[in-house]
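Structure incoming, see below.
Yeah, one chain of the complex is gone here, protein chain that is, but the others are all in their spots.
In order of appearance the chains are A and B, and numbering begins at 1 in each one.
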Amino acid sequence: MIIEELIEYAQKLHLREKTGKHEVKVCSAAGCLSLKSEAVADELRKKIAELGIEEEVSVKPVGCLGLCSKGPLVTIDSGNRVYQNVKPEDANLIIEKAKTDPQSETDKFFTRQQKIVLENSGQVDPEKIHDYILRDGYKALHDVLEMTPQEVIDEVTISGLRGRGGAGYPTGLKWNTVAKTGNIKKYVICNADEGDPGAFMDRSLLEGDPHRVLEGMAIAAYAVGADEGYVYCRAEYPLAIKRLKNAVKQAERAGVLGKNIFGTTFSFTVDLRIGAGAFVCGEETALIASIEGKRGQPRPRPPYPAEVGLWGSPTLINNVETYGNIAPILRNGGEWYAAIGTEKSKGTKVFALAGKIVNTGLIEIPMGISLREVIYDIGGGIPDGKKFKAVQTGGPSGGCIPEQFLDKPVDYESLSELGSIMGSGGMIIMDETSCMVDVAKYFLDFTKDESCGKCVPCRVGTVQLYNILDRITKGTGTMEDLDELDDLCDLVKNTSLCGLGQAAPNPVLSTIQYFRDEYIAHIVDKKCPAGVCKFHTHAETGKSEVII
Amino acid sequence: MSKVSEDIALNTGSDTNSAKVKAATVWLDGCSGCHMSFLDMDERIVELLEKIDLLYSPLVDHKEFPDMVDVTLVEGAVSSHEDLEKIRKVRAHTKILVSLGDCAITANVPSMRNPFGVEAIMKHAYIDTAVTKDVIPNEVVPELFEYSRPVHNFVKVDLFLQGCPPPADAIHFLLTELLEGRMPDLTKVSRLGK
Partner (left out) sequence: MVTTGKKVKTFIIDGKDVSGTEDQTVIEVCRENNIEIPTLCHLEGLAEVGACRLCLVEIKGSNKLLPACVTKVHEGMEVITASEGLKKYRIKILELFFSERNHICSVCVSNGICELQNLAQRLGMTHVHYPYLFPKFDVDASHERFVLDNNRCILCTRCVRVCDEIEGAHTWDIMGRGIESMVITDLNKPWGESESCTSCGKCVAVCPTGALVEKYKNAVDKSFMYKKDKLKFLPYLTTMREVKNEQS
């Protein structure tokens, strides 16, 4: 099969659907669905039928349009303008707009972004492969099969792409390692566990453009010499799972997955594995154990999965967003990608903006723009006239960055210099009403519950850390506790087995570094500057001050 | 944490020749086994008393803790307000505080009640197994803390002599070393549960 045949196939499918001249795109990702965007779509369809203008206007469910806090979102045709908080009653108005020329978007929320990974999200119907194919889908895979695997890897290396799962390991280098293991059974895994609380980048991509991820995996499989792949997705993402399953089936039918892809000798099948939602199962060795049917616990590395992975075979494991970057890189060339971003952090990064910010939602920005631009231009600043206090990146493995560093660029090195990490893309904004000790406690509460329990520094150390923070937020902490936090963080960081434990102290360390005075206010003055923590005084508990 | 700077180590040098080292022992939540072990030093106690004044102890008669002592050995865990008040006072009037035995160091046997909760064990002790009156005393017996805890959870402790009880030889070693002006390494002479 050649690409023309594939496009013809897609066109046939497309024609079978009756689409109008204008398409009204209704967001049907989890966020808008929960705000009843389905009802909006139904009403639109009803109205269009009533008016008998099916040839002119049709309705199309699409993936995430980004501004999740203002859903349900609707856009028309190429998405120049996004309508917010749309209600079924607005159907007539939308139809009217669709018929006339839609205005173009000027909101900085949209104009400051640059979409590569999310270019199709909000444009294609995620449940229809032909929609994807008609937007250059599977073209990169087709072209790749005419290159040698090494050429493919080289292109990825040139692009400078780094893993989007958190650690930022160079993707080309990882592919090379797996490719070099020789002519043996290998696997490709897509890490869709996305365990950071508040993060939904991977979910949105899977819900909005699942074929993009499958195409990336297939290209990776060809490059490293694998013929079987797994997507490991958490069970909390039923919509993503449903759309992925559907996408795999369609891709197999279209001949872009399965045996002899595009008529070549290359075969690649993809299967889904559903995780029960343990954070640690996002760690690659735990994820592999979980796929193997074992208890989801990490094991010491080396050996890395690239050498000894699933069922003992060399295994390439990349994040959803990493795979999402692959097709455009191969379509446009590594150089094109490398021209975006900074010297060491190339391309774009998807973030889930959340917390005390006007525009919460999903954004994709070129690496290297400043935190301030992200928060004030794209995010629209802090609501209710409140004062900015800190931005948290990297979830439970990251840290809190204060005001004075807002002009730092968003890239791997800068964020880790500040004691945080890029992480997978969670970005939580906090204003003056957030207590930083309480924030640290929140994350430690998370990590202590999510610790797998295998190694003692993490299993017990996180509980001890949490208990100290709990004491401080209740007004019974001491200055010695503050020293102990430092000491224990150092222990947990340096002696834990896997990344969960090694990064667990980051929220504590960074808040102590930048907001030490808040800790001291709790301990010495028995005051919570943000007014979040409630202190138990003597009289309240009726007990002595001895509470340990 | 437990290291004590040299200057407060006991010194029986020439200038203080006349004065004996002031010592005390206290008994918190423990079985008195550590004190029995102290007595097990037998005739060596007589030798020690040439250099030491035992000013306060369950073994002697004084009712009030002295103003300042050089060294206090504390037996037992902290299990109630009474224990806490006592140990705070002792700490304030002691140069070198030694946790003597596992109960002081780990809460040991008294801590066996901890997982069950105060209410359950009081009921078990005073009602379920009662032979005379089945009432839980609340006036003459100090109220228990939720947990029995080691002494160092409440006050700074300078030295730890493990053992249940620490052998008499180990206690002797501790005291003679202190008399020599040295902070001894006690992990060599005893261990937890010994």
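Assume contacts are C-beta pairs under 8 Å (C-beta built on N, C-alpha and C of every residue); 3 or more make two chains touch, one makes a residue touch a chain.
The structure displayed is predicted, hence computed values, not measured ones.
When the full complex is examined, the chain removed from view is found to touch A, B. Residue in contact with the omitted chain (choice from B:S57, B:N114 or B:T176): B:N114. The omitted chain makes contact with just one of the residues A:V82, A:A278 or A:L482: A:A278. Note that of A:L145, A:L491 or A:V532, the residue touching the chain absent from this view is A:L491. In the full complex, the hidden chain is touched by chain B at residues 1-2, 99, 102, 105-109, 111-112, 114-116, 147, 149-150, 152-153, 157, 159-160, 162, 164, 185-187, 191-193.
Even with one chain removed from view, chain A keeps its contact list with that chain: residues 278, 280, 295, 299-300, 448-457, 459-464, 467, 488, 491, 494-497, 548.
In this section, only the chains that are shown with their structure count from here on.
In this assembly, the C-alpha centroid of chain A lies 57 Å from the C-alpha centroid of chain B.
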